[in-house]
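The block underneath contains the structure these notes are about, expressed in structure tokens.
Removed: one protein chain of the complex. Kept in place: all other protein chains.
And now, chain A:
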């Protein structure tokens, strides 16, 4: 990636992050980046949202579990 592209990509990510914060999704930048990448690859956003939801659901108990 050349500089322009990189800059643009970074700016886009920033904007998306801001949007995400505005909406209150609770996603951090890196996760967002991964998600963006997945979307760019043509994955169904519905599926992605479902994945996120499910993983999130499983995550806290797992976190709890792992924390114990």
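As a convention for this text, a contact is a pair of C-beta atoms (placed from the backbone, for glycine too) under 8 Å apart; a residue touches a chain by one contact, two chains touch by 3 or more; residues count from 1.
As a convention for this text, contacts and distances are computed from a predicted model.
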item: From "Proteasome subunit beta", "Gamma-tubulin complex component", "Transcription factor bHLH62" or "T-complex protein 1 subunit epsilon", the hidden chain's UniProt protein name; value: "Gamma-tubulin complex component"
item: Residues of chain A (touch criterion as defined above) contacting the omitted chain; value: 1-2, 4-9, 11-12, 15-16, 18-20, 22-28, 30-31, 34-59, 62-63, 65-67
